[in-house]
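Below you will find the structure I want to go over with you.
Excluded from the complex is one protein chain; the other protein chains are retained at their positions.
So that you can tell them apart, the chains are marked A and B in the order they are listed, and the count of residues begins at 1 in each.
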Amino acid sequence: MNPKLSRHIYGWLLVTPALILLIAFTHYPIVSTFINSLFSNGTVFKQSTFIGMESYQTMIDDPIFWKVIKNNLWFALGTIPTSIALAIIMALTVNKAFAGRAFVRMAFFTPTVLPMIAVANIWLFFYAPEIGLINNVLEFLGLEGKNWLGNTSTVLPAIMVMTVWKEAGFFMIFYLAGLQSISPELTEAAKLEGAGRWYYFRRVLFPLLLPTTLFVFMNAVLNSFKLVDHLFILTKGGPNNASNLLLYYIYENAFAFFDTNYAATLTVVLLVLLSVLALSQFFFLDKKVHYR
Amino acid sequence: MKKSIIKIASSAAIALSLSISSFSAMAETELTMYYPVAVGGKLTKYVDDIVDGFMKNNPDIKVNAIYAGNYNDARIKALAALKSGKPAQLSVMLSVDLLELIEQDAIIAVEDLLESDEDKKWLKSFYPSLMENATFDNKKWSIPFQRSTIVMYYNKEHFRKAGLDPETPPATWEELIAAGEKLTKDDKSQWGMMIPSTGYPYWMFGALTKQNDQVLMADGNKTFFDSQGAVDALQLWKDLSEKYQIMPKGTIEWGTLRQNFLDQKTSIMWHSTGNLSVVKNKASFDFGVAMLPAGKMRGTPTGGGNFYIFKNTTKDERQAALKLMKYMTSPKIAAEWSIKTGYMGVSPEAYETTELKEYVKAFPYAAIARDQLKYATAELATFQTGRVRKMLDDAIQATLTGEKSPKEALEAAQKSAEKVLKAYRK
Partner (left out) sequence: MRIDKFYSYIENFGAWILAILWVSPLLYAFWAAFHPAEYATSFELFVPLTLDNFKQALEQAPLLRYSLNTFILVSVLLLAQMIVSVLAAYAFARFEFFGHKVIFAFVLVQLMITPEILIIENYATLSELGLVDTITGIGLPYIASAFGIFLLRQTFKTTPIELEDAARLEGCGVMCTLWRVYIPLAKPTLLAYGLVSVSYHWNNFLWPLVVSNSVETRPLTVGLAIFGAPESGVDWSVISAATLFSVAPLLIAFLLFQRQFVQSFMHAGIK
């Protein structure tokens, strides 16, 4: 056989298993989500019918949808920069020798191996008014505690704190790997030239870590839309949807209200959001970063 | 698909072996029952014991009980199983799931399966208020089993210290507020009372509105969220923390409330009777249980789970499921179940058994839920009940967190509910 042709065939054969699975569980469902969002929810009393853009109109009129979107943007804004900044600080800290480094590094990383759903119960105890740990510590310090999860103003920040706690250590690992590949000579050279620490970080380290930051950033963005496990235990999206996030609202609609078509409409929004983010990364950020 | 082939093959094999050995043609019926148990442990064991007892009496029926998590999980799972080809024949699900299940075309009415007079008598043997949520279109669709109401738990030692009589718990709202004011400490290290407002706020609200002589819904397609009675009830709930300051502000977590009570951070809590055995085992202090106090009248919604039979079943399976339900609700078993769990005995006959009589004599609080039944009303249940319930939940939480006034919040909820339910009226 023509060797060139056989390369083509081999290439296709090798990607086929992955391709079939990806089509089945990513591409096909994307398409069918769009289609389903154009139909009404069928029950015994009413057949499912084509309703065009009607459920999009319903969605635009749905105050909870807007609240959930707003919450999700605040959630992203509150968790992404904080967890990245903390991850960098953590990585810089444990990248040099000091007493107890092994313990500190382990401490930073442990949240990553703990299932969100399991630790949510422990955080429930931390946040509980009256009996909870945080309020008892505050009381000990002579400060007044709060009903953290029971107030619309504190519930989302409380959820964010837990998310940052969960994510920062994971991102730290990537920065640690990034830092260790930077040659020590560079640090020495900078020191000899008398560069200040902040200057050194800003002008030397941070640019070198930019690919890491990009990778971590995309992960963090994705997680801010995907991570809803703790809501199941901590708040169920309440009080009055103050901590409800888009994916949790989708779950509620599909599996608690049995309205899969409205859930599909909401999913379309999530898909569009994620695509826009992915494309903007591709076009704007990627230009600044040199990929191998 | 594979499963059903195996099933057909195995039942064929059984039938074959039976005919060969020339026994009477007694084919085995296999039942799968979904059962909602949030925390496994003892409750699972009690159900297993009952099921084992049933199988001993009925060797021709085999029952697999599947413990599916909390009520919400159980309902989702049971419905999912119908679609995915691993169907169950019966399930215990929330009594308020009825209309949703009818709408999903998932169940048949139990009443339609009853033929003999004896069967019909059985259907009438339950407490009428427990049957309210089982009724649609003048037909009884489900059978009560794991049922509860809201009761008031109180700390007798706190009552003594505050100069209140621990044997006469507050019986009216005025008394409740007066007691609460005495029980609340100035530094808030001890609160007068707590009503949970996460998880199932609509349920607690059902009690407050009923006490105000107002129901929340009718026929599954009308709600009265913005009625004066409901608005006043919500105002009272808010006032408990804002005006009288005997309850913490913001929402109160359903799941941690019991711990608050056990840690003596609150003197009174309103909670499900389902907590009775745990409180009894874990309280390090003398506690009491009472009916909820009266506004214009006493009142509580019923709650908890009923048996349902799925539509996608054979005639034999339906009859076998019926047999199982009859066994599990028979006075003796119901009494045993109530003693072990704190849930209610579902029929008056259950409370006439010697076992339950003696238990109530030794632990009178076990009968509070039953005594309260005469003031009970149905739990909020409408078409698209999950969605409508959440509208009310949101309104309650918006009020308690100070985002909206009771009137504003409830009017908004009523408007959204109206939008959904309009379609279900003829």
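To be clear about the criterion, a residue touches a chain if its C-beta (ideal position, glycine included) is under 8 Å from a C-beta of that chain, and two chains touch if they have at least 3 such contacts.
The structure presented is a predicted model; accordingly, all values stated were derived computationally and were not measured.
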From A:51, A:69, A:138 or A:271, the answer for touching the chain not displayed is A:271
Touch as defined at the start, partner being the missing chain; which of B:133, B:275, B:300 or B:372 qualifies? B:275
Touching the missing chain, which residues of chain B? 1-3, 38-42, 66-71, 73, 77, 80-81, 83-86, 198-199, 253-259, 263, 275, 278, 282, 284
Where chain A meets the left-out chain, the residues are 7-12, 14-15, 17-22, 24-30, 32-33, 36, 90, 93-94, 98-100, 102-119, 121-126, 131, 133, 165, 169, 173-174, 176-178, 180-181, 209, 211-212, 215, 218, 222, 225-226, 228-229, 232-233, 247, 250-251, 254-255, 260, 263-264, 267, 270-271, 274-275, 277-278, 292
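FYI, only the chains that are shown with their structure count from here on.
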Between chain A and chain B, what's the gap in Å when you average each chain's C-alpha atoms? 37
Interface with chain B, chain A side, in the complex: residues 43-46, 64, 124-125, 128-131, 147, 149-152, 235-236, 238-242, 252, 255-259
Show which residues of chain B lie in contact with chain A when the two form their complex. 72, 76, 79, 100, 102-105, 191, 197-199, 248-253, 255-256, 259-260, 263, 265-266, 384, 386-387, 390, 393-395, 397-398, 400-401, 403, 423-424
